[in-house]
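Everything on this sheet refers to the single structure shown next.
Complex shown without one protein chain; remaining protein chains in place.
Residue numbering begins at 1 within each chain, and the chains themselves are lettered A, B and C in the order written.
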Amino acid sequence: MDRDMGFKTGRIEALSDGIFAIAMTILILSFETLFQQPVPGIKEKDLMDMMKTYLPDLLHYMESFIILGTFWYLHHRQFHFIKKVDAIAIFINIIALMFIALIPFSSVILGDYGNVRPAAILFECNLLLAGLTFFGHWIYVSHKHRFVNENMDVETVKFYGKRNMLIPVVSLLAGLVSFFQPRMGVSLYFAVPLILILWKRRDEQ
Amino acid sequence: MDRDMGFKTGRIEALSDGIFAIAMTILILSFETLFQQPVPGIKEKDLMDMMKTYLPDLLHYMESFIILGTFWYLHHRQFHFIKKVDAIAIFINIIALMFIALIPFSSVILGDYGNVRPAAILFECNLLLAGLTFFGHWIYVSHKHRFVNENMDVETVKFYGKRNMLIPVVSLLAGLVSFFQPRMGVSLYFAVPLILILWKRRDEQ
Amino acid sequence: MDRDMGFKTGRIEALSDGIFAIAMTILILSFETLFQQPVPGIKEKDLMDMMKTYLPDLLHYMESFIILGTFWYLHHRQFHFIKKVDAIAIFINIIALMFIALIPFSSVILGDYGNVRPAAILFECNLLLAGLTFFGHWIYVSHKHRFVNENMDVETVKFYGKRNMLIPVVSLLAGLVSFFQPRMGVSLYFAVPLILILWKRRDEQ
Partner (left out) sequence: MDRDMGFKTGRIEALSDGIFAIAMTILILSFETLFQQPVPGIKEKDLMDMMKTYLPDLLHYMESFIILGTFWYLHHRQFHFIKKVDAIAIFINIIALMFIALIPFSSVILGDYGNVRPAAILFECNLLLAGLTFFGHWIYVSHKHRFVNENMDVETVKFYGKRNMLIPVVSLLAGLVSFFQPRMGVSLYFAVPLILILWKRRDEQ
């Protein structure tokens, strides 16, 4: 009976979309000001100065948002080819989401201490683990065409495997660079969406 | 192969709906009281006085909620016509959502310092950037009918382009007014949903 | 062209489900303890005492959760019959959601000052306004079968109108009772889901 042979992917996609949406939105928690009492009768100049101090936070917010968006894109791209899932695939996915939902935390630490090495490396480890779990998920579902279309050629399967290794590879590089220049390492991630947009198979859009 | 030629729009809509829903709901974070210890044995009169101090926060909450709802409406309206998306459209959308998810932050600043110029202008810049990204998204997907129905006539494409310029135009006006009267500038946005309801093509509902 | 004559309801339902889900989940913010530093080396007895102080918060959490669930049920029930929406229906819905998303705030105030009159009345006003907006939404979409199935008989339309007046009526009663006994008034809402389960048309489940 087909009903018993696997789950449709609709709900794991819905759960994932929800977790991505929340993780992306609560990145604004990194703005400490949200939890502070307003300063009564502030002068325009002082408010300007105060707002300048948000600038590094804003940059981290933007970077983390784009990184989460990139993971979402990879997730979306994987499930584009996945027909159904089983319990093991679901739990691999949940572990991937566990690392995704941790990114706002790593991002707060990075925003607070971005020029200190352990903060940058924590952030990069987090992305490395999330990326590796995504890669493992693809290997599991695509192995011997377990849950992907039988007609999908092996080249395409391998191509998406490689694309899912992009974030782990960038994370290792970033970790190396962060060892010498914490902030510079983290900024390497800005390249990932550009690479993903450009590096594609001829037959896809 | 059609499967490779583009993504269905279901999931980018789901992610967007999620981010809008969360951004709208966490607007209540602007009520500082949520994070305060209760005052033990408060008198009825004192509680009334305390609640009166929430009134400006409540107005800002309502305005920001309606503004976010208006952006959601524009997003919904765009995707009503979009058949599929590619990586570039997805990343434009993610950048738009990045500005959307920032609105609760700008709104907290506005709630705290609404009568000081930089707070009003930050809020208006945020909406300007969100609005421009939405406009850019429409230009990208509708250019040469890239992802919209081939039968959509050019007039309709242009009409929705103009409607997506409404928020950027109002933001520029609001910025100008805020230069003299911070609070008054911000209140211009209340007109946007009314304009959207009234300003429509004869053949639509 | 049908495509231009109205929106499918899928996305307004998704936005609403998202806002309900978040409002229900962030009710736990009413537990002040979430934002407190842990007490180091606490004794078992002291922790027990501390946990006893959460009990009223827990009751308010449960009540507000059930009330939000009841609104969600009414929303779900309405959209069960709605075929499409227009801009006006969408903005009525957004205003309804604005009051829904405010419930966690009113609930925190109620949790902190439940035995003081203005806190109970604020909570009841919030539910009254949410309920009236839901009622207005039903009137708008069902008037002359605007967006409901043409075959829906007038009796059924009226029946659901009446059911949508249940929360406003209970809110007025609760407000009256709260004038004398704040906590007792608020507890009237526990009756609503029971009434909704029992009070139904013979032909529905």
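Note that in this section a residue touches a chain if its C-beta (ideal position, glycine included) is under 8 Å from a C-beta of that chain, and two chains touch if they have at least 3 such contacts.
Bear in mind the structure is a predicted one, so any value in this text is a computation, not a measurement.
**Q** Among A:Ile42, A:Ile67, A:Ile82 or A:Leu97, which one touches the chain that has been omitted from the display?
**A** Here the residue in touch with the unshown chain is A:Leu97.
**Q** Pick out which of A:Ile42, A:Ile66, A:Ile82 or A:Val108 touches the chain that's been left out of the picture.
**A** A:Val108
**Q** Mind listing the chain C residues that contact the chain we can't see here?
**A** For chain C, the residues touching the absent chain are 13-14, 17-18, 20-22, 24-28, 31, 33-35, 37-38, 42-44, 47-48, 51, 61-62, 65-66, 69, 72-73, 76-77, 79-81, 149, 193, 196-197, 200-201, 203-205.
**Q** Which chain A residues would touch the chain omitted from the figure, given the whole complex?
**A** Touch with the absent chain occurs at residues 1, 3-7, 11-12, 14-15, 17-19, 21-23, 26, 29, 32, 35, 86-88, 90-91, 94-95, 97-98, 101-102, 104-105, 108-109, 112-113, 116-119, 122.
The definition used in the following text is that only the chains that are shown with their structure count from here on.
**Q** Quick check: how many Å separate the C-alpha centres of chain A and chain C?
**A** Measuring from centre to centre gives 34 Å for this pair.
**Q** Check each residue of chain B and list the ones that touch at least two other chains.
**A** As it turns out, chain B has residues touching two or more other chains at 14, 17-18, 21-22, 26, 35.
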